[in-house]
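A single protein chain has been omitted from the complex, and every remaining protein chain is retained in its original position.
Moving on to chain A:
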Amino acid sequence: MTVTPTPAEVRQSEVGRARRRKEDARLVTGQTRWTDNIQAPGLLHIAFLRSPMAHARITRVDVSAAREMPGVVAAFSGADFGAEQGSLPCAWPVTEDIVIPDHPPMATETVRYVGEAVACVVATDRYRAADALEAIEIDYEPLPPVLDLEKALDADSPLVHDAGNRAYTWTLSNGDVEAAFRDAPVVISRTFRQQRLIPAAMEPRAVVVTPLGDEYTVHTSTQIPHILRFLLASVTGVPEHRLRVIAPDVGGGFGSKLQCTAEEVLCLLAAKRLGRPVKWTESRSEGNLTVHHGRDQLQRVQIAAEADGRLRGMKIDLLADMGAYLMLVTPGIPLLGAFMYNGVYKMAAYDFRCTGVFTTKMPTDAYRGAGRPEATFAIERLMDELAAEIGVDPVEVRRRNWITHGEFPYDTVAGLTYDSGDYEAATEKALQLFGYDKLRAEQKDRRDRGDTVQLGIGISTYTEMCGLAPSRVLGQLGNASGGWEQADVRVLPTGKVEVATGATPHGQGHVTAWSQIAADALGVPFEDVSVVYGDTAVVPRGWDTYGSRSLAIGGVAVHLACEKVKEKARRVAAHLMEIDPGDLEYAEGAFRVRGAPAEQGRSIQELAAAVFNAHDMPEGIEPRLDSSATFDPANFSFPHGTHLCAVEVDTETGFTKIRSYVAVDDVGTVVNPLIVDGQVHGGIAQGIGQALYEEAVHDAEGNLLTTTLADYLVPSAADLPAFVTGRTETPATSNPLGVKGVGEAGTIASTPAVVNGIVDALRHLGVRDVQMPCTPERVWRAIGGAS
């Protein structure tokens, strides 16, 4: 007789369930390990004096008066640290002749941006440290600031570094671009400015360095504890095995905490000199000045097309603002865009050139999307301009050019192989959810009536390369890092499961998602899985979290490690049951003889206990029910989707209101729909931030004017509509779970959708572009309000 299990007994798959996040209660209440919550006996506080000049020679530093202030334990200038402070690392020399200037964590001879650290005070509390900063005397001999990307390359420009203001020029070319443009029926040329952005993670950066003999524990609000450990070792000379780096809970990063910062190095050096623990927590204004900035590119872009809108080729000429120095991956950021300017489209020829330029501003580096939002913005804006030029609907011009579902895998003109995708399905679904035709009708009606408020529809059909990445490809691109990820899975004696991941979260929900993956692979309850991370003493290996890589690399590693644990458990079970391992099947968390009832099998819990006491182990099996796995995919993952944005533009004031927003994303297999929605919502909000609100503004002397959140505007929920999200699921072929990254997708897609919407609302008034952020005044001026 066969017994059919009742539905309640059939284990529901965890992958795909909208599990609420295990980690949220402690994160949102703050009852957790933020770095600033870390205390240590005898803790000292460090405060940094920062350059008020964008470019100057330091002629005198006198910290002696600060040393006499109450509560002050020490005060240091850059010269005091001398050679010991080394040079902050750049791990991505993109060309052989790239200029990588020396970058002392604390300036010694010359300051090159406002905010650069020039001295520090270590005191018994933060107040005394801050007071003592005012007693430090510094004389500067001003040098001319270098602020304009184009003028910086002029022969007579003042120099940021003696080797010149050009850091590198990197090119990529495929096909005959000149032929594509020669006699092309349609050529569209535009210059877009990707304004400089300030990553505004909710948690400011903080560092606590605790010495114990010659060993140092570095708590820091970082995305990259593993990478940072060897970087700190190489910069300061403290041996790697004497350094333990802990990223406790981290409140957001968006790339800004993918860095080896001056403050991390200087806190370590101060703790080393003083033999006492040292803490630093930045203020928001300090962060706006000195967290590495994002974007800041001048894009000169051209497409050539047939009369019916089919693309022939594309030319991209970029100037990318490096800022004053090359930080961890500064020069490589525009390259991540180089492979994405063609977007989801087919074309025969492509030419890309990027010059990295030094200026006397805070260095730029990774910021959510890193190169890909810039590229996607350019192509998606151009596709709308092309549609207008040839007089077809912007959706139609995309249909005529995109890679069709049947053409995958597809080798793109930029040299990537897109493994999978279904642009038709995502677009159809988005149009339906959006009510596209109805909105177009309303738009026409408002135009006809000459309504004060005009409606615009912006579309963005994006894809992106993420899940960084195949180690081999990173090597080919000159990036010093690897791209694999590691997981350890341990079945504890009681049968509970501990997952140690090298992919360190900073808010993404790894604990929940990894629990779901492990629960499915091992057949154990979701609640029985815990996840440890972020501590190099607990998880020694990993490449951490950035580039939407965690799930597609680190999550897959968890899955593979579980499979290895299961194979080990199979051999133990077979031994105990005196049967051939091949005759066992694993289901519902137990090994049993094929076809036999579950209760006659051995559960993973029983096997864990048996392995723990090791009374009866098979030959050659160590008494540990655990395993490690690394995963290094053969290809990136390529999420894609279609975003549609309806904006209402008040033509009297220039104010833009987002009326509705639909995002249909294809991120492959979805592990947790709640987490995916959260990532998409946050990503869209951040992309809207670039489109409408955010811009780091400097004055003519190079002072940052947007040092507070009253000046640097970021959107809040009150400024945004309720996002409508939908999904299609086309599994990735580059990993066994079929998953793709989702962390950056929303940001990449949304910026052009919003700006396309604004231009669409105003095109009949002669508007062809609006510089980001599209502030009310800029929109008003674009309409001609000023005339």
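The rule is simple: contacts are C-beta pairs under 8 Å (C-beta built on N, C-alpha and C of every residue); 3 or more make two chains touch, one makes a residue touch a chain; residues count from 1.
Quick note on the criterion: contacts and distances are computed from a predicted model.
K.L.:
Not counting the visible chains, the remaining one has a UniProt entry; which protein name from "Lipoprotein", "Xanthine dehydrogenase family protein subunit M", "ABC transporter" or "Protein SCO1/2" does it give?
P.N.:
In UniProt, the chain that is not shown appears as "Xanthine dehydrogenase family protein subunit M".
K.L.:
Which listed residue (A:Arg17, A:Arg33, A:Arg67 or A:Arg126) would be found touching the missing chain in the intact complex?
P.N.:
Considering the complete complex, A:Arg126 is the one touching the chain left out.
K.L.:
Of the residues listed, A:Thr169, A:Ser234, A:Ser530 or A:Thr653, which one is in contact with the missing chain?
P.N.:
Once the missing chain is taken into account, the touching residue is A:Thr653.
K.L.:
Just one of A:Ala83, A:Ala537 or A:Ala718 touches the chain that is missing; which is it?
P.N.:
A:Ala718
K.L.:
Extract the touching residues of chain A with respect to the undisplayed chain.
P.N.:
Per the touch rule, chain A residues meeting the hidden chain are 47, 126-127, 129-131, 283-286, 652-653, 655, 692-693, 697, 705-706, 708, 710-711, 713-716, 718-719, 775-777, 780-781, 785-786.
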